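A single protein chain has been omitted from the complex, and every remaining protein chain is retained in its original position.
Just so it is clear, A, B and C label the chains in written order, and each chain counts residues from 1 on its own.
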Amino acid sequence: MPKLIKGVGCPYCGSSCDDIEVLVSDDETKVLEVHNACIIGTNLFHHANDPTRPRLPRKRQPDGSMKEIPYEDAIDYMAKTMLAAKKPLIYGFGSTNCEGMSAIGRIAEKSGAVLDNCATICHGPSFLAIFDNGYPSCTLGEAKNRADVVVFWGCNPMHAHPRHTSRYSIFPRGYFTQKGQMQRTVLCIDPRETDTAKLADHHLMLDQGHDYELFNAFRTVLRGHDIPDVVAGIPKETIKKSAEIMKNAKFCMIFFGMGCTHTDGRNHNIDHAISLTRDLNDHTKCSIMAMRGHYNIAGPGQVWAWQFGFPYCIDLSKGTHAHMNPGETSSVDLAMRDEVDCFVNIGADAGAHFPIQPVQHLKKHPFIVIDPNFNMASEISDLHIPVRIAGVDEPGVVYRMDNVPIQFKAVLKGLPGVPSDEELFDRVYERMCELTNTKPIWLAAKEDRRYPESEAVS
Amino acid sequence: MATVTLKPTKVPELIFEGYSITPDAFAGKTAAQIAALPGHEGKFVLKLGEFFTVSGNGGETAADTDIVIDGDCSRVKYIGSKMTAGSVTVNGNADMYVGGWMKGGKIHIKGNVDSFCGIQMEGGELLVDGDAKNHVGCAYRGDWRGMKGGTIRIKGSAGNDIGTAMLGGTIIIEKDVFIHVSTHAEGGTVIIKGDVEGRVGGQMVKGDMYVLGKIKFMLPGYKKIGTVEKEVDGAKYTFDHYIGDLGERHGKSKGQYVYANLYLKAAA
Amino acid sequence: MSSGELIVKGGFVIDPTRKINGDVGDIAIKDGKIVEKVSSSAKVIDAKGKVVMAGGVDVHSHVAGPKVNAGRLMRPEDKLRAGVCRSGMAQKNGFRMESGFSIPSVFRTGYEYARMGYSFVMEAAMPPLLAPHTHEEIHDTPIIDEAALPVFANNWFVMEYLRQGEVENTAAYIAWLLKVTKGYGVKLVNPGGTAAWAWGLNCLSINDPVPYFELTPADIIKGLIQANEYLGLPHSIHIHQNNLGNPGNYPETLASLKLAEGVKAKNKFGRETVMHSTHLQFHSYGGEGWKDFCSKSREIMDYINKQKNITFDLGCVTLDETTTMTADGPFEHHLHGLNHLKWTNVDVELETAAGVVPYIYDKDVLPNAIQWATGLELALFAKDMDRAFITTDHPNAGPFTRYPRVIKWLMSKKAREATLATMKNTDRVINATYIHGIDRELSLYDIAQMTRSGPAKCLGLARTYGGLAPGMNGDVSVFDLNYKDMPKDAEKIEAAFQRAACFIKDGEIVVKDGEVVSHGHKKTVWVKVKMPENPQVTRDVSQAFHRGTYTVDISNYPVREYLAPHQSIIDVNVEA
Partner (left out) sequence: MAKIHLNMITQRSIEEGAAMEQGKTNPNYFIACSICEMNPEDMRKAGIWKNTNVRVTSECGTVIVKAIEPTQYCPPGLAHIRQGVWANQVVPPRTQSTGTPQYSGFPVTIEPAPNERIKTALELVQGAVGLWQGGKI
């Protein structure tokens, strides 16, 4: 009998929907049906059925081909390579559970590595802005239950977070927003008329790259000053009208995305958005939220903040203290400046998602990829180690875009012999300790350590 | 006065963290002792002597110690960081954090510098003959206390983030700047002799900015209040005087709001 | 837990639970517990000429969870302070790396508490929806035993039930929530005010109506006291009162304290009190504004000294650059308006909110200096030291690593006067406070009550923590202080309490000569209430999830077992 598993979390985008229902085969090895998920989530679950999924590590041979090797050999190679490197770079964690992110901390300390995650090419500038200006935010339920004005600034959830608008932001009927979309005024600020812009009541199609000026204009009119007739391509009257809409909201919610973080000024665009949010709180209630891309990309920010005090770009090469300064200790800058001599890519695809030049720089040195699937990075790597898929055949904690921890379930049994990220990292760490004649530091007795389990025990 | 000369002998494979290259660290040491001072390359601690030949002993104090680096330091970070007195001269380029957190003394880089030069500087002089990359005289991430004092002069051009969260001191860029000048600043003076793309004085609370070239995109939060004549870096010009950022909070002095000032050279 | 035998020999033992004050004696430990005696093969710790106390118990500290981490995340510059926060702890020496000053990393948190000889800390505010996060941090924090208090006073279920006077339903909901969050007790933060903050409003008085819910903070406080005693939980309610931090707030504080009058503690854990008023310093201010801001510690303590069913902790200002963080969302918004520094806010659906703002307590800024004096005065005016506990409301009034400095000020008038003398406004501070006129110097016995026996009793943990009687946890701290010669050298007091000469946790030596030597066996302590199922509460909770008022699935809400790997569960049985 196939089993229907409910309350499953979707390991794709930052919406981290956990209302998915997955029908799996009797032996829990195949996904048969996926309910409630968007097209991307559905594809993701079905992709786990792919019979060609790698089951053994593969090492590149002198002739350029890849050859399967046992896990022990892969672990040994990874441990030795990282110990020998002057400064390894560990990057990724777009699709890993928090248990894995925690376990990698030991390896990073032990090998004096730089620890970085996908935020570095995504919402990293949002972190920089949070460092400078704070983050007046809330959980998505607050937006759903209260927000009567919703602003999408430089983000396009209809494409990047397909169920965001129906679960949290535009359509749902919340506790104080019983009329759903009827009760919400939606503003979209984007240089293109995106599918999200089409849903909005007001679309401000600004000149690309001039968000900072437009934020400045909003803040200036909110303080009662005049502004030029046109700012960033938007007429003064439109700016004033939009500012009034935000100011007169009962609860104004600003979501922002890559349109702010990938463009000129980067962090300062968000920095200014946060200033606007602060200002609006003098008039009404206003919150702001980054549209984080992956289902658990908020996770490394959290886990590493409590372990090292920084969310990303963490240089642990000193051994006794962490140092962080994006622009210096960030993956792309390190690569372009040839500051690292070993690259470990975990649960992300630098091969596809970095600009090609940093990839070429990183490829000068050992290049290790840990990922459940084949991807661009794995196909140029020196070693590819497959692991279980967090949220599909491995449970664990993930942090949704609003930093709400959600305990994801597993729906499938993992492929036999394939470890989870956490198990793999623990084994690599143990091997490193063996090689350096030191005792592993588990904080607690080894026998007390436990790996994630799916079901809550009441 | 004693001069210590470092001659680069080897380019680091990665980057060498030359945090020991300061008059403070060299003072009271012989050439051999200086060559034994530490620096990091990745996780390994190496000696200065592995990358430089050292000649000359340090002076008795930092103030008596002049350092000359005779060659390129494109891959050496932290030159002159945290120094309090004395001087450092580099006959070539230098990497990140030149003069970071410096309190006194003088640094002269004859080539270009990378980003974060003069970060959270408190005093002294930093002179760069070439260009600077980004974040000149800015604050460390998250700190609202940026540059507090001293002078940075870049004879070439600079990138983005000049004087972010600046509280005092002077930054002079003799050529062009890309974007973000004095963002979040609450004091200090920035002088730009070339053109700026935009974002001059955003979120700025207090302080002065002079631009002798053009600003391509003015922020809407700046308002022209008059024309003034002012002397800047030894020459007099007529400026359009703007105040701002009107979108930002401002303190009051004697019942009047105190704004940041932007002096933009008036069209001839 | 260590199975070996240990004996701490010849120290000046201070154990208020047995009224032992400085008698020279031995403490024997076997199988992780204190015993009458051990065999001659027991490992000997020489404590001659040193002070021996139980492990410290911290009743209120923000050490783990979402807002603590929001503080860490938003303050990279907190890690920049070289010397203050860089230690030799590294993998190569067998330890995890430390970081952070005002909001230390989990590793540094565990190590620093151990260095100070503390065995238990109560995380002071856990948002229930985010409980898995709190537990993830707790299990990454070495050595120290931890528990966490879920916040209840702005919770929609609680407010709905109490609006209708339904104490039993409230109690059943508390029991359910403690179980699913692995929580310890009932925390109240700015009752009603934080709920109002969801609309940008606040409740500055206990009689202000809470928007939409149509009850008052006073109703919430009274109702939760009743529910707490109905259940007979180990800890009393733990309250952060309304109108924190504002000049002239002390009458409001007294009004809320009075809500406990006439209520008797009902529990099986030896707790005699029904309300714990936390970081009282922030609630003991006079004046109409910042210009005539002054201390009202005496007025507050006059009341508390005679009101035996109330405990409190100090929330002492330590005059450091720190990070404020509280579930009192509107307060943090107000504070960032005063100092203009960065501001983080996290409103949590149906439950609570939190704010974080960096703050510099400057001894030369008059209100800060007055706050410093106020916190110390509360302790110095206290008559029953078993009801007055040392905290800094870490990190709000200062980091917990400053407890030794607070102890120094409390034990030495000379040290207080020395600090006072360095202030820019010494005379004005003296005029606005009582501190200059107080000669009292607390004894080591007082300190042991305030940091050990007192908080343990108030938390209902007196059987295991806070004392050295046989049968209790084998947690023993040894400080390099001469009992016979106190408080001659105030600086030595601070140094001794900062770095314990030895600290034994569960019978294992975890600190030697002030440095951590072992990661020990930390535990997560939580309270499990067994009571008959309440169908209405079960239905209400399930509807909130199924109707989508919550945005997570109900099956993913309870904290899973594996997240709290070393549990110490306190059972509470409520009869039908």
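Quick notes on this structure:
Methods note: a residue touches a chain if its C-beta (ideal position, glycine included) is under 8 Å from a C-beta of that chain, and two chains touch if they have at least 3 such contacts.
In this text the structure is predicted, and so the values were computed from the model without any measurement.
Shown chains touched by the missing chain in the whole complex: A, B. Screening A:Val332, A:Leu383 or A:Met401 against the full complex identifies A:Val332 as the residue touching the chain left out. Note on the undisplayed chain: of the listed residues A:Leu128, A:Val428 or A:Leu443, the one touching it is A:Leu128.
For the chain left out of this panel, the touching residue among A:Tyr12, A:Tyr135, A:Phe256 or A:Phe425 is A:Tyr12. Residue A:Met205 is the one among A:Leu56, A:Met205 or A:Val230 that touches the chain not shown.
Contact with the chain that does not appear here is found for just one residue of A:Ser166, A:Thr238, A:Thr284 or A:Asn373, A:Asn373. Where chain B meets the missing chain, the touching residues are 115-116, 133-135, 159-161.
Interface residues of chain A with the unshown chain, by the touch rule above, are 12-13, 38-41, 43-44, 47, 50, 64, 120-122, 124-125, 128, 156, 158-160, 162, 191-195, 197, 205, 208-209, 258-259, 261-267, 293, 312-313, 326-328, 330-333, 335-336, 349, 351-360, 363, 373-376, 379-380.
Throughout what follows, only the chains that are shown with their structure count from here on.
If you draw each protein chain as a dot and join the dots that touch, every dot ends up joined to every other dot. For the pair chain A and chain B, the distance between mean C-alpha positions equals 34 Å. Chain A and chain C have Cα centroids separated by 34 Å.
Listed for chain C are residues 74-77, 341-342, each touching two or more other chains. Residue positions 131-132, 319, 324 of chain A are each in touch with at least two other chains. On chain B, the positions that touch chain A within their shared complex are 13-15, 40-44, 96, 115-116, 134-135, 140-142, 144, 160, 165, 179-180, 183-184, 198-199, 202-203, 217-221, 223, 245-248. Those residues of chain C lying in contact with chain A across their complex are 64, 66, 68-70, 72-79, 85-92, 94-100, 103, 105-107, 110, 129-130, 132-133, 136-137, 139-140, 142, 179-180, 197-200, 333, 336, 341-350, 353, 356-357, 519, 521-522, 548-556, 558-563, 565-566. Chain A meets chain C in the complex at residues 6-7, 9, 18-19, 98, 102, 105-106, 109-110, 127, 130-142, 144-146, 167-168, 172-175, 250-251, 278, 281, 284-285, 287, 301-303, 305-311, 316, 319-322, 324, 397, 399, 403-409, 438-439, 441-445, 448-453, 455-458.
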